[in-house]
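Of the protein chains in this complex, all but one are displayed in their positions.
Here the chain labels run A, B and C in written order, and each chain numbers its own residues starting at 1.
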Amino acid sequence: MSVIARLPRYTDAVAVVERNDFVVSASTRRYGLLRLRLDQTTGAASVLPGQFAMLKPQDSYQPLLRRAMAYYRCDENSVEFIYQILGQGTQALARLKVGDPVDLLGPLGNTFDIAATGGGEGAEVLPEALLVAGGAGSPALFMLAEELLKAGVAIRLFLGGASRGDLCGLNDFTELLSADNVVTATMDGSHGEQGFVTAPLEKYLQARRGQPAMIYACGPDAMLHATSRLADRFDVPAQLSLESPMACGFGICVGCAVAVKAAIGPECPEGFVYKKVCTDGPVFWSRELHWL
Amino acid sequence: MSVIARLPRYTDAVAVVERNDFVVSASTRRYGLLRLRLDQTTGAASVLPGQFAMLKPQDSYQPLLRRAMAYYRCDENSVEFIYQILGQGTQALARLKVGDPVDLLGPLGNTFDIAATGGGEGAEVLPEALLVAGGAGSPALFMLAEELLKAGVAIRLFLGGASRGDLCGLNDFTELLSADNVVTATMDGSHGEQGFVTAPLEKYLQARRGQPAMIYACGPDAMLHATSRLADRFDVPAQLSLESPMACGFGICVGCAVAVKAAIGPECPEGFVYKKVCTDGPVFWSRELHWL
Amino acid sequence: MDSLAIEIAGVRFNNPVWTASGTCGYGLDMAGLIDLNRLGGICTKGLSAKPLRGNAPWRIVETHGGMLNAIGLQNIGARAFVEDKLPELQKYYTRIIPNVFGYTVDEYIEAIRMLEDGDGIHAYELNISCPNVKAGGESFANDARQAAAVTEAVKRVASRPVIVKMSPNVTDIAAISRAVEAAGADALSLINTAVGMAIDIHTRRPRLANVTGGLSGPAIKPIAVRCVFQASRAVKIPLIGIGGIATVEDALEFIIAGASAVQVGTANFYDPAASMKIVDGLGGYCSQNGLANISALVGTVLMN
Partner (left out) sequence: MDSLAIEIAGVRFNNPVWTASGTCGYGLDMAGLIDLNRLGGICTKGLSAKPLRGNAPWRIVETHGGMLNAIGLQNIGARAFVEDKLPELQKYYTRIIPNVFGYTVDEYIEAIRMLEDGDGIHAYELNISCPNVKAGGESFANDARQAAAVTEAVKRVASRPVIVKMSPNVTDIAAISRAVEAAGADALSLINTAVGMAIDIHTRRPRLANVTGGLSGPAIKPIAVRCVFQASRAVKIPLIGIGGIATVEDALEFIIAGASAVQVGTANFYDPAASMKIVDGLGGYCSQNGLANISALVGTVLMN
């Protein structure tokens, strides 16, 4: 992935809550949109697509650890995150009120490889970017979509979730990409076709076999695994943004291990080593990964 | 002390923050006045002078334990507390915003003996009630003052603190008792005479030697100890409201031990046993106490 | 809810949710807040042959996610419990489990003999591990031979099942569990508190008059789950899980790890209704998951 992002350009700063709005899905899952105001030091401007931040309400130590959140949208002095309210960490975020201070460490991690979508030397057609997102994975793809558009790349988004309300950022994506380029799938059929989002993706790859394309995906492990199998079958390169429980987010705890292929040798009999999702990722080429 | 109060008439309920105002004293100590709205089940109406509640913000588990707070003022469906912002527990209370839910267990503990101030059989003069309070101890005496007033007992309040702003409830007490009945002392001399509140108390007892009186005191251990020595010297009965770290507040942890005199015997060679501040107290006769 | 009715060592319990020793007084003290009839069992405050005055204050100090206590085993004595508390306690439809301790094997036996006179006692829990007491030095729980010796001696005089309560402050909990099982224990309860200490940096004195104390609360839950899991691999007798249990999820975690029942301790202090919520929650879990009885879940942890 992009090298710049590997350099420790992150800062630990205090941001202030500008808004914290909630959505409840028919699947009864709850989501929050958190908008934070930053001062210059935190350089929101320098956030790259796919990067994330480690967040927690200031002076709150239960839960103890910060939570990783992908940047959804940024401008010079504010950033947005979309979080699904699951356990203690996101419940603590959900309690944040406008004006509350938040500890924000970021931007962290690498970024999606956009250049690769620019097409190889003398390629006739630019590859189309196929964005695949599930549930709370879609926020990680919004800035990517913006960048790809700027680069003049054709984009098609496959957005999946349990129900209509679980299609995080649907309206923003539709506005950005226009409805014809947004394909949705929900388990309850409340929006788009019923079932997994990988089904329409498969049909699409089937239909346009041979055409150059690049997959960018973020979502639950099962969705990413299915996506990588499709990528192999249709021989399309895929960049996957992974999740892992993280204690630090900046490379010091080695808790966020992901198995990556490596040359078989005395040091590495089984042909894989562990890399860190937080600093080596969160974006990995699907071909790099050794699915356990 | 009053027996009714010993019965478990307390409930565990959720109260809602109506106001949470702050005062900063010249001594740089900070205080909050917390007003909570209760529904009927919690029976604020049944709170007796000297009783306390165990409080913590709902769904907050750091700190884990609730904090004991003396009821300052009550009406049918709301109660007030004055807390000094010290450590984690009171800092958590200080973060409460209007509308936030609070876990409130109460009313707990016994109550001041007011009947005793009614004077013994055929007593010519009703004893005067001498209220002695230090710092965050004064809130525990406000409802007592109201009750004594109703009972037609003459009241003189000795209110002490580090500085003017540490005289919790000064304005309310002055309004209730009139300025002539409120004697203050501050360590920095910013209000009333300079020094410990027990100094004016001593002068007063000196002056009116022999006249029947009843001391009611609440404040730091040192102040209570000094007060009980004066009570002995001038042979005036004293009721002291004690503090102790409390885990439960309703008698099950046995953490809030206070040494109380007991007949010397095989079971009790040193002539004292431990009672519970939360259920046997918080109010004790100073003569009961065995100062360690 | 019959889905929660269980049997341990021949004793039938309404449900697997008990209150832990020292965190519910003699049981009655909680009657003002919860319905004792809905508790599976009540483990009383530790009882000794002679009443004990307990330690000087401060006896408790809060720590991150837990608390330290050094109560010093203050109690009214086994005799007074039988005479003054038991008659009232008996009126409730729950199981009464006196928690018993002594500083010598004889003192354990003496206390048990006094309790044998009482009616409506369903089992004994032996505290061989309370770390709070200076007297007696090393605790029975720290040595397999000592632990087995007191268990064996008590079994000889006890007409009721004996639950031995294990300490986490040991190198090998499995070995001690095996020794206690071999000595005839009917069940094990684990864990007791972990020895800890806190110092007031302003006075530079230990915050507890007793210097060290027992750490309890959610902070020790992972240690307790590990101990239950290790004991479940070492012995066949039933286990009762204790340590930081405050929610139904906590209770389920211990049951899956191998506990036939659980005890709620420190949570009673900051959430008096915790045990009731757990009873309701376990009932709900059984119906939602079509479990005829909660015991089907005991020790069903799947290995990675």
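FYI, a residue touches a chain if its C-beta (ideal position, glycine included) is under 8 Å from a C-beta of that chain, and two chains touch if they have at least 3 such contacts.
Bear in mind the structure is a predicted one, so any value in this text is a computation, not a measurement.
Asks: What shown chains does the left-out chain touch?
Replies: When the full complex is considered, the omitted chain touches A, C.
Asks: Out of C:Ala182, C:Val211, C:Ala273 or C:Ala296, which is the one that touches the chain we can't see?
Replies: Residue touching the absent chain, from the options given: C:Val211.
Asks: Which of these, A:Ala26, A:Leu65, A:Ala94 or A:Ala116, touches the one chain of the complex that we don't see?
Replies: Checking the options A:Ala26, A:Leu65, A:Ala94 or A:Ala116, the one contacting the hidden chain is A:Leu65.
Asks: Kindly state which of the options C:Ile96, C:Leu252 or C:Val279 is in contact with the chain not pictured.
Replies: Considering all chains, including the one not shown, the answer is C:Leu252.
Asks: What is the set of chain C residues that contact the non-displayed chain in the whole complex?
Replies: For chain C, the residues touching the absent chain are 63-66, 68, 142-143, 169-172, 194-199, 201, 203-206, 208-213, 215, 217-223, 225-226, 229, 244, 249, 252-253, 256-257, 300-304.
Asks: Across the whole complex, list the residues on chain A that are touched by the chain not included here.
Replies: 8-12, 56, 61-66, 103, 105, 244-248, 250-259, 267-268, 273-274, 292
The rule is short, and it goes like this: only the chains that are shown with their structure count from here on.
Asks: What's the farthest chain from chain A if centres are computed as the mean of the Cα atoms?
Replies: B
Asks: For chain B and chain C, what's the span in angstrom between their mean Cα positions?
Replies: 35
Asks: Could you grab the centroid distance between chain A and chain B? Build each centroid from C-alpha atoms only and quote it in angstrom.
Replies: The separation of the two C-alpha centroids amounts to 56 Å.
Asks: So, what's the distance in Å between the C-alpha centres of chain C and chain A?
Replies: 47
Asks: Could you pull out the residues of chain C that touch at least 2 other chains?
Replies: 64-65
Asks: For chain B, write out the residues touching at least two other chains, lowest number first.
Replies: In chain B, 61-62 touch at least two other chains.
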